[in-house]
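A short worksheet on the structure shown next.
In this view, the complex is presented without one of its protein chains, the others remaining in place.
So, chain A:
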Amino acid sequence: MTHVKTQIGRRAFLKNTGLASGGLIIGFSWLNSCKPKAVPEKEMELALKMPKEWSEFNSYIKIGENGVVTLMAPNPEFGSNVKTSLPMILAEELDVDWKMVLIEQANFHPEKFDRQFTGGSQGIRTGWPGLRVAGATARQMLLMAAAQQWNVPVNELTTNNGTVYHKTTGQEIGYGELASLAKDITIPEEQEVPLKAVSDFKIVGVSKKNVDTKNIVTGKPLFTMDLQEEGMLVAMIALPPFGMKIKSVDDSVAKSMPGIKDVFTIQTLQDDYERNFFDTTTHTKIAVVVGNSTWEVMQAKKALRMEWEEISDSEFVMAGFRGKTTIKVPAGLESTEEHNEKMKEMSLKKGNVLRRDGNPEEAFLNADKVLERTYTAPYLAHNCMEPVNCFAHVTEKEAVLYAPTQAPELISGTLAARLGLPEENIHINLTRMGGGFGQRAYGHHLVEAAVISQEIKAPVKLVYTREDDMTYGIYRPTYTATYRAALDKDNNLIGFHVRGGGIPEHPVAANRFPAGAIDNYLAEGWALESNITIGAFRAPRSNFIAGAEQSFLDELAETMGKDPIDFRLELLDRAAKNPVGENNDYEAERYAGVLELVKEKSGWKQSEKPGIHRGVSAYFCHNSYVAQVLELSMDSEMPKMEKVTAAIDCGIVINPDFATNMAEGGIVDGIGNAMFGEMSFTNGVPDHKNFDTYRMIRFKEAPETIDVHFVENDTDPTGLGEPPFPPIFGALANALYKATGRRHYRQPFITDKPSLVG
């Protein structure tokens, strides 16, 4: 038994005190008031016999008199399995039979749950200590209740699968029978609550099916898009290009079309509103069409005649991690061609020094040979399969929202301020999201839907068309990075320099590998302003810089005549034994560990099979380490992905089969974005508006086999949503080089544009 020092789990109990237990809703009952009657009762009957009475232990755990347990899934689910894996942690420490567990999705209740945020691959890492304590505390209360009942010391009792045992007397009692007594036991202090030893885990580390798969494969309503409330209207919005704002809206045709209720404009945020963090929005003044059905509103939206006018330079104040910042929005109609020219110019100038070790300038002066390469990547659109949408019903007293949102806590305050309602009267319900990838951390759609509902005084579902979703903004920024390596006459690496920039942020993580492994090191960053909005996109910054860096290290290893894995291991050995600098943002041993594992599992020591070309890459981000070997063959001009072998160190793996699924998905998504992903602009207008011209990876382009291996250890778990994504860009580039003899410096790799030569 081990103890973890945390107050989170205990706070879950204390927070719950005095709160009405309004959470006795099971499964998908959020839809009970909606037209498509879900069939949860039938599903549940099949699965479990519902208890007559629930005993609520804390915000997360309720136990029925028949031993059925309800566990809350606190974080919004966008496909990373937190609805299954977070409750697994509770169930482990509570020591119940997983078959007796029902999972309920929590709605946004900051007073009951901590950090209801899905993003940054932090759900498992930050949930782990608190959920363990929450589960273990409830278990301890059950033990204490049994001890009272039997008049025996607590420390003579044990539990197994939802039953308490007293071995000496042979007595046993189920959690269900104890629940009503145990829930009123004085909450034990944390030091009285033992946690399981990792070696005793029975649920964590054993694959469990995703709790929603049955509902997904039978087409049950799960997503906000599926919500059909009585009296609900459908709204769509129309937006100007970047650098423009609405001048006038001619609604004469649209307004008279069948099923149309109203056409109007709204201001989502006032110009002087001091924005919360992530209140990113491309346009604050938008045109709105409201009507009875989606198809009718879609037609009327097309009939709107709108005039735009150019914006002037402006700025707004936004809260951030490090206090308030002023964000400048420059005027102008921006184009990709112009962006690329500007970025090229900037690459030649010095940037802000982010880190400097030794004397890099001297190292380059003394170098016998310098390898210099520049990498670039375009903007990317998120393209979640469920287009942006949100349900809102705003009355004078309250606002009820259902939304695909990763970050309800970041938008709740803005909703309250904009609607003129107290924040406690803003109710955000967390539905399953049809993808997130960072885009759904930005809550503009909640504000838009709520303001529309307030205006039209009716429940409204705001629906973006695919074109709206793709052209609204909040993209992965466009980036560039120039790498330089200084080699002495004996081909030793004596200096390393990275200068990265982008619009409107730079991608350089200055304290990550290979910082710490090279005596003379310089990292610089620069950024250019833009009116094209950007936001988090699966592994922000890492999603570019990993591919650039890992491609460069591959070429550098080749220049030095070294095996690319052995070269990285040599650098990591140096970083482990005698690190340069003190602020290195990675553990060199764990980094080397995944490289060693991928080397073994991919059969790297054997030479490439005929017709198969392979590339390696490894990266650390979001607290996890991933190394990958990609093998491809060439089918005329197109690469065919044969196999990816991945080695991952994310500490304890909660749900191994789904963790593997996440790694597979990250790899496929990464290959797709590296080969095809591209958003470009002409005079402020996005050039790609739908999947006919925005190329996504498709079925036959995915690898035939993805072989995922996890490093086995007892380290506290870290995330997986992002870490498998960035390195594959490099593994693909390096394998393509082996196949074609040509290095790829510019994403996307497969394009009709001529490829740049280094």
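Points worth noting:
Rule of thumb we're sticking to: a residue touches a chain if its C-beta (ideal position, glycine included) is under 8 Å from a C-beta of that chain, and two chains touch if they have at least 3 such contacts; residues count from 1.
Operating definition for what follows: contacts and distances are computed from a predicted model.
Among the names given as "ABC transporter substrate-binding protein", "Urease accessory protein UreF", "Isoquinoline 1-oxidoreductase, alpha subunit" or "siroheme decarboxylase", UniProt records the absent chain under the name "Isoquinoline 1-oxidoreductase, alpha subunit". Of the candidate positions A:Gly351, A:Gly434 or A:Gly615, contact with the hidden chain is made by A:Gly434.
From the set A:Val164, A:Leu222 or A:Ala592, the residue in touch with the chain omitted from the display is A:Leu222, counting the whole complex. Remark: the omitted chain is touched by one listed residue; of A:Met662, A:Met675, A:Val711 or A:Ala731 this is A:Met662.
In the full complex, chain A touches the omitted chain through residues 35-36, 78-81, 209-210, 212-214, 216-223, 225-226, 228, 234, 258, 293-296, 298, 383-387, 432-437, 463, 465-466, 657-658, 661-662, 664-669, 672, 690-692, 696-700, 702-706.
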